[in-house]
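Worksheet: one structure, shown below.
A protein chain is absent from this complex, but the other protein chains hold their places.
By written order: A, B and C. Residues from 1 in each chain.
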Amino acid sequence: MSYTKLNREQLAARVARDIHEGMYVNLGIGLPTLVANHFPANVEVFLQSENGLLGMGAAPAKGNEDFDLVNAGKQPVTLLAGGSFFHSADSFAMMRAGHLDVAVLGAFQVAANGDLANWHTGNPADIPAVGGAMDLAVGAKQTWVMMEHFTKDGVSKLVERCSYPITGVRCVKRIYTDLAVIDIVSDQFVLRETVAGLSAAQLSELSGVSFF
Amino acid sequence: MSYTKLNREQLAARVARDIHEGMYVNLGIGLPTLVANHFPANVEVFLQSENGLLGMGAAPAKGNEDFDLVNAGKQPVTLLAGGSFFHSADSFAMMRAGHLDVAVLGAFQVAANGDLANWHTGNPADIPAVGGAMDLAVGAKQTWVMMEHFTKDGVSKLVERCSYPITGVRCVKRIYTDLAVIDIVSDQFVLRETVAGLSAAQLSELSGVSFF
Amino acid sequence: MISKIVDSVAAALAGVDDGATVMIGGFGGAGMPTELVEGLIAQGAKGLTIVSNNAGNAEFGLAALLKAGRVRKVICSFPRQADSYVFDALYREGKIELELVPQGNLAERIRAAGAGIGGFFTKVGFGTELAKGKETREINGEMYVFESPIYADFALIKAEQGDRWGNLVYRKAARNFGPVMAMAAKTTVASVHELRELGAIDPEHVITPGIFVQRLVKIPRAATIAAGFKA
Partner (left out) sequence: MISKIVDSVAAALAGVDDGATVMIGGFGGAGMPTELVEGLIAQGAKGLTIVSNNAGNAEFGLAALLKAGRVRKVICSFPRQADSYVFDALYREGKIELELVPQGNLAERIRAAGAGIGGFFTKVGFGTELAKGKETREINGEMYVFESPIYADFALIKAEQGDRWGNLVYRKAARNFGPVMAMAAKTTVASVHELRELGAIDPEHVITPGIFVQRLVKIPRAATIAAGFKA
């Protein structure tokens, strides 16, 4: 059988499907940002941004950008009615003490025990930067990863043990990739769904890891 | 020679003389509260109250009390133009990290090493209560004590070592009493001034402690 | 559409179990959510641990809760008041446990719970009876005491205005413990004098963002004026 990977917007829509009205959510920089485009109209989801926003809205119309009103990726955004501003220590208090229901983060690697690597390749020539990644990884009620299943070189990002420097220990609860949805339960990958035409056995072989 | 004790307002005026324009000050409950009445008009001194006020003003006129606007003693006060409100953790951050220039506190006892006792008699039958006393004692840039020199029973409140449970260790810098002004330097009482007609030797004998 | 507004004090207090830890805002009367505390008496939970700056006045509010025998333990900074006779009697009879905490440690320990801090070192209390048995440490030549977070099942707080997302603003010195208690409790219940439309509270002026508030109930101001409200 043949299968088709989800494209980025399809993946974002899949993640959005599991975010329900009333949830407080932080969408990480990059791929996770796309999830915001897929909430049904009139469903109230509360988006938090580490730089001190709650109730973040869509990007402004061209020409209406306000560079005092940006998201964690420094892109102009808007604030919904009912939103609020606060300082960085209050913002991270929110992120670090389990007040957010979900943090959706990108990843370089996720290990079977839930270890996450998403901040540094480990290459000494690379400039390291961490931002709020470690805070989100361990601070939210649930940490979800949203990523392409394979690197550009075709290497699986699901691993038995992270080889990249980790962002957080045993912090990932669920993984959404362009091929599958996988939970982490008791230090094991538990396959929840795959794209049409892709069997669990195939995915396991492609990924080089076992599913339970 | 004979001498006259300062009365409460005279003592308050003496303390006020050492508080200069621009200083941030917390006046403790009781006797220290009177100091506020003795700043010259137009001299801007910033009064902080532990319950979340900076720029506290005088008592309101009768009939104008607002019970959402009270001081640490739960008495109605006013707020000056330029004042601000904040929550308890921010208020105590202000008090505990050396942002206040001076805290003026009452005392049961002050020891030669600067130990302060002002929160509890140590009598097991008494209901203990501490409020912000310990925070102020160790948190301000300088902690001053303002008290009557003797208890109602005529016992000196200046002591070689506190017998009451202490509020803070080596925290008092200066003591204003109805008889004298005393600094604490290198674990010793240093007499700075006495009321007219009272010699250092007399005061030392009356107090049962040595001055340097 | 999300609305955290409930239409009665009883609904606001649903789920407070026996043995729960309940934070109660206020500094004396300012910011004290008297109606919520009275609702807690009606609600019936017992064996409570109460975290509040004071321990009640006369026989209303928190003092009434104590008098009704619902409280096992009080964590506070200043139980003794001119009219705290209900607490005083229970304490002297050994019928209530008291954990006395310097007020700044109380505020900071509550904030720590709300901010994900596992514990912190403070100079406050070092060398005193209130630090007896606690871990100490010398940091940069000064002595510090280790203090732990105070978590709660419920926080009952009073604010001035709120909206259906739970955003709150307070009034003057009635703000005090409300914002940090809201952060530290699993369920925060706020009484507000005024409900505003979403967006009517300027986002720059929100003191407690809605994420920290689970239920709001409107209590008309008139009912809470002990004395002297000035608009």
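Just so we're on the same page, a residue touches a chain if its C-beta (ideal position, glycine included) is under 8 Å from a C-beta of that chain, and two chains touch if they have at least 3 such contacts.
Treat the numbers as computed from the prediction; the structure is a model and nothing was measured.
Although it is not drawn, the missing chain touches A, B, C when the whole complex is taken into account. Across B:Phe46, B:Phe67, B:Trp144 or B:Tyr164, the single residue that touches the chain missing here is B:Phe46. Screening C:Ala42, C:Ile139 or C:Ala200 against the full complex identifies C:Ile139 as the residue touching the chain left out. The residue from C:Gly69, C:Gly119 or C:Pro220 that touches the chain not shown here is C:Gly119. Within the complete assembly, residues 108, 112, 115-124, 137, 139-140, 142, 144, 148, 169-172, 203-205 of chain C touch the chain that is not shown. Chain B residues in contact with the hidden partner, per the touch definition given at the top, are 21-22, 24, 42, 44, 46, 48, 54-55, 79-86, 89, 92-94, 96-100, 139. For chain A, the residues touching the absent chain in the complete assembly are 49-53, 64-70, 74, 76, 79, 85-89, 91-93, 95-96, 120, 125, 127-135, 138-139, 165-169.
As a convention for this text, only the chains that are shown with their structure count from here on.
If each chain is reduced to the centroid of its CA atoms, chain A and chain B end up 54 Å from each other. Per-chain CA centroids place chain B at a distance of 28 Å from chain C. Shared contact sites, meaning residues of chain A that touch two or more other chains, are absent. Along chain C, residues 111 each make contact with two or more other chains.
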